[in-house]
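With one protein chain removed, the remaining protein chains of the complex are shown where they sit.
By letter and in written order, the chains are A, B and C; residue numbering begins at 1 in each of them.
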Amino acid sequence: MNSPDSSHTARPAGIWRKVFSLDHKVIGRQYLDLSLVAVTTGMILSWLMRLHLAWPTRYIPFLGAISREATGGIITPEYYLSLMTMHGTIMVFFVLTTAPFAGFGNFILPIQIGAEDMAFPRFNMMSFWVTFVAFIVLVAAFFVPEGPPLSGWTAYAPLSAVGKDAGPGQGWGQTLWVISIGIFCIGQLLGSLNFIATTLDLRTKGMTLARMPFSTWAWFITAVIGLIAFSVLLPACVLLLLDRVAGTSFFIPAGLVISDRLQPHAGGSPLLWQHLFWFFGHPEVYIAILPGFGIVSHVLPAVTRKPLLGPRVFIVCMAAIAFLSYTVWGHHMFMSGMNPFSATVFSVPTLIITIPAAITTLLWIGTLYGAKMRFNTAALFCLGFISVFVSGGISGFFLAQPAIDSYLHGTYFVVGHFHFVMGVASMFGIFVGVYFWFPKMFGRMMNETLGKWHFILTFIGVYCIFMPMHWLGLAGNVRRYSAFTVDYMKGSIPLHRFITVAALFTGAAQLIFFYNLFRSRFRGEIAPANPWQATSLEWTTSSPPPHDNFGGHHPVVYHGPNEYGVAGKDGDYIMQNSPEPEPVAAAS
Amino acid sequence: MHKSSFSVLAIVVLVSSAASIRAGRFTASLVAPGTVEGTISYTGTPPKMKPIDMAKEPSCAKQHATPVMTESVVTGPSNTLEYVVVYVSAGDQGGPASQPVRYDQKGCEYIPHVAVMGVNQPLEIYNNDQTSHNIHPMARVNSEWNKSQPPGSPAIKTTYDKPEFIPVKCNVHPWMHGYFAVLSTSRYSVSDGNGKFSLKGLPPGKYTLTAWQEKFGTQTQDVTVSSGGTAKVNFTFKATPY
Amino acid sequence: MGKVFAIVVTIITIVSTAIFVSHHWWMPPDVSLLGAGIDHQLSETMVTSGILFVVAQLVLAFFVWRFADNNDQRKIKIFPGGATPMVVGAIILVGAEILALTLVGSKIWASIYVASADPNSLKIDVQAEQFAYYFRYAGPDGKFGALHPELIDESSGNFFGLDPANDTAARDDIVAATLAVPVNTPILLELHAKDVSHAFYAPELRLQQDFVPGLVIPIHFTATRLIKSEIVCTQLCGLGHYNMRAYLEVMSADDFKKWLNEQSGQ
Partner (left out) sequence: MTSLSVESPASPAQTGVWVGIAAITMSFAAYSSALIVRQGANPDWVHFTLPPILFVNTLVVVASSATLYLARARSGAKVDQSASGGALDAPHLTWLYVTILLGFLFLAGQIMAWRNLAGQGLTLASSPSSSFFYLLTAMHGLHLLGGLAGLLYVVYRVRRSSAERAASAYKAASLYWHFMTVLWLYLFAMLATRI
């Protein structure tokens, strides 16, 4: 390596500077690439699960070759649970947390506030690579002798804590899972710290808090939630790891007989893990969805050509949701054996949190009234977001009530609910971001025709997948079952087959997206600086922006981000940095 | 003349080749092997075996007209014990066996209840049920594994390389319990429904026999096997009701 | 394209609502004394939030349809009253629903999960383990033997860790793999977990409760009809989770006596 030839020594240095880049734009793209890999993995895992649920004894080619658990290509019950665990963990942590928050946030937030970069570029670089390591560690769990972990993304103790006796997947697989999540927490803490400091300190001249774009507000609030949530999950992981490897008994009570062996632990409290986990776990739902709120509210005015209804109300609602998200974790534990009185206590804020959520939804719908819609793909995904968020949010009414949850808890009703409100809604938020910001990130436009096909097929597909799950839940169909051998559930298999077909169909529809993504990256038509006639600062600089974002100068901000439907000098909008005076809204 | 010389030659060749293959075979051809047989019985009151309630797994339950009983202590007529493994723990232990040992899961039972095998003798585990089982041999000396076997999936083939009595269980059907008896000898026998066992084909000589019962532990006795003779050895275990 | 979206949303809304209303996929008939309250609460929630669902989706579709055109010369319109009607509407509508639901709902919840069991109800111990349930009845002497985890031995059918050698109360305890209960009799279940967390889910009883290792959790119910149904596990407990179930048999008082005798006879 140490060849005297300078040209040789220079090149690797350059490569390293690219790989471990300190540029927030590169880091943001790295996050998005990582979550693209993750989402593909997670989706393939879900296909295997769906295939198994529909045709449990069906032989799946090549599967036997790549995994010890699926002997002869037939998915065993433990392998199904591993697929489920990995699907959940990968999707929640490495897609829904990284893409909308760390990914787009990193790329867009500094530009939207007129900064050259994040406050701590080194922390920023570290936060990505730490997250990357976490992902590698998690995937490594697939290939350990005792098999990949299978105690779900919630990793309830004692199953997750007692080790090998509790069955396959409870050896190294589960240990790697805990380590991976612990590392991930560190990455997210570094990221959140960066987002908060950047938003507070690096805003350019005139960029008052009131003038920050909604997406920046969302990322800022998400960072605050994340900071608190992950600094609680990290200790929880440390405790769980110690229980697994150091023989402590934080979560493991006395007198457990597992596989005919009396366990050496004593005195631990399984509910302690559930409390710590859900104190993180519920806010995590909003970490996944709030950036979507922000992105949709940022894009909606640009595609309706009118200001967002009640901008301040919207921000207050997000703040309220962030605050309330820390008072409701117990609603995941109505049936957990905690004091039944507290169930009532937790159910009230859980229902109250639907008020700010309902208000934001009404604000979006109200914004559509009297609009002049531009139906580009980003706009369509905004509308799709609103629709699925309503569907998922309303099924929350059922689960928020202990009395009804006592029937629906642990059934497919729950699966349908959180996939709509957390999974699909957030994914739609991500799609909005991709179709809207792709020109800014890569300097090329995406293909709109393909985009529209992608939307409509995906939109129909997700309803075909997740709406029926509510019906299954009403019929008492229990989730996390690798097969339906219980008499009263056998009748549900045809509906499960329908869902499987819908899932494969929707998955196939994503190929359109991948094709569009890669084709446009190199073949798309060259993008102008502001293809959508939008007002925020990222559209005042070139596409893609120069290394320092604004080419040596710092923009000065005169307006809020919401100046649409007005008589501006270059159309029905006013850029945030244009010095022209505040006009009277042209709306009637 | 010519013919007889040929036959002599043939005998020489045969004998010498046999001898070259294995001295033991050579001597065996001159000395007849002996047999050890006997009965396993108990004194005292053995625990009452309980009927197994397979309600949880209808596909298995319907295969048994009368309820299956637990098999940790199975008694036969006149205080005899079944499923006791008798094996040569000292003396000529015979060569390694290579034919696979078959272990079946049928009607949510392990057949046989105790599967005896030599070290490194192939073991094949089959699932003949419509439900999926998980096989969990809880080895301590050998390496432990735990794997489920859905209906229709291929047999699990494995071996054990150290002698050990390994309890086997199925977590999906907690009543399913059996044993792998991994022995360093290929000379063993399992007592039948009448508590009878017999070890055949033992070269004459002194032996130590060990009898093992999963609840009552082991007992040993010395025995001398004469050429072509049959030695009698009986084991008696002390049984307690609980 | 906007009109396409509007149509798709409308179709999705109508079809989904129709299927919910048809009750084709619905709860099994309720056989417990207090289950009716839950059913009523669920139907009420279904109606109210169903209305919210339909209205929200259809208004979304209508606005998109109505304001799809962006080439005409009309000016954009702000929603009459701005954000205020939204805020007020949401607070009143959702707030009212919340109040209505919690007031009634919390009573039902309390009656089942907070209220303690009838003092003279039949007590049954439940042991959950990977991957089965076992049920223990006190037997003729009416006394339960003490539990000793270290004595658990499944190969000889000692699933609870009883000590018949020294504990006379334990000798006549009846252990079964089926939960048999007499009809119209208050039943008190005490939930023990042997290894990891499990759950007790009996849809027909509208009853669900986790087993937590280290805790003994009481739940109670009264079955009002003779049925044979299933109890399944809803808390991920390992590879056999999907196959962890037991049968619930609600019998007449006489049949129950007979059943108990059969069990203790063995």
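The rule is short, and it goes like this: a contact is a pair of C-beta atoms (placed from the backbone, for glycine too) under 8 Å apart; a residue touches a chain by one contact, two chains touch by 3 or more.
As the structure is a prediction and not an experimental result, all values here were calculated from the model.
Colleague: In the intact complex, which of the presented chains make contact with the chain not displayed?
Modeller: Spelled out, the missing chain touches these shown chains: A.
Colleague: Write down which of A:F20, A:W55, A:F120 or A:F498 is the residue touching the left-out chain.
Modeller: With A:F20, A:W55, A:F120 or A:F498 as choices, the missing chain is touched by A:F120.
Colleague: Touching the hidden chain in the complete assembly: which of A:K205, A:K490 or A:H547 does that?
Modeller: Answer from the full complex: A:K205 touches the omitted chain.
Colleague: Per the definition of touch given earlier, which of A:A38, A:V95, A:M126 or A:V232 contacts the omitted chain?
Modeller: The single option touching the absent chain is A:V232.
Colleague: I'm checking contacts with the chain that's been left out. Which of A:G268, A:G370, A:P545 or A:G565 qualifies?
Modeller: Touching the chain that is not displayed is residue A:G268.
Colleague: Using the touch definition from the top, which of A:I75, A:V139, A:L193 or A:I394 touches the missing chain?
Modeller: Hidden-chain contact among the options goes to A:L193.
Colleague: List every residue of subunit A that touches the chain not included in the displayed model.
Modeller: Listed in rising order, the touching residues are 115-117, 119-121, 123, 189, 192-193, 196-198, 200-205, 227-228, 230-232, 234-236, 238-239, 242, 246-250, 253-254, 266-269, 272, 275-276, 279, 554.
Assume only the chains that are shown with their structure count from here on.
Colleague: Using the stated contact rule, I'd like to know whether B-C or A-C comes out ahead in C-beta pair count.
Modeller: A-C
Colleague: Determine the centre-to-centre distance between subunit A and subunit B, using the mean Cα coordinates as centres, and give it in whole Å.
Modeller: 57
Colleague: What whole-number Å value describes the gap between the mean CA coordinates of subunit B and subunit C?
Modeller: Computed value for the inter-centroid distance: 48 Å.
Colleague: Averaged over CA atoms, how far is the centre of subunit A from the centre of subunit C? Could you give it in whole Å?
Modeller: The computed centroid separation for subunit A versus subunit C comes out at 29 Å.
Colleague: Mind pulling the subunit C residues that touch 2 or more other chains?
Modeller: Counting only residues that touch two or more other chains, subunit C contributes 129-130, 153-154, 238-240, 243, 245.
Colleague: Among the residues of subunit A, which ones contact at least 2 other chains?
Modeller: Residues 76-78, 167-168, 259-260, 483, 485 of subunit A each touch two or more of the other chains.
Colleague: Within the complex, which stretch of subunit C touches subunit A?
Modeller: Residue positions touching the partner: 1-2, 4-5, 8-9, 12, 16, 19-20, 24-28, 37-38, 41-42, 45-46, 48-49, 52-53, 56-57, 59-60, 63-64, 67-70, 72, 74-79, 82-83, 85-87, 89-91, 93-95, 97-98, 101-102, 105-106, 108-110, 112-114, 129-130, 149-150, 152-154, 161, 194-197, 199, 201, 203, 206-215, 217, 229-230, 232-243, 245.
Colleague: Please name which positions on subunit B make contact with subunit A in the complex.
Modeller: 131-132, 134, 136, 138, 144, 146-154, 156, 167, 169, 171
Colleague: Touching subunit B in the complex: which residues of subunit C?
Modeller: 129-133, 153-157, 159, 163-165, 176-178, 238-240, 243, 245-247, 266
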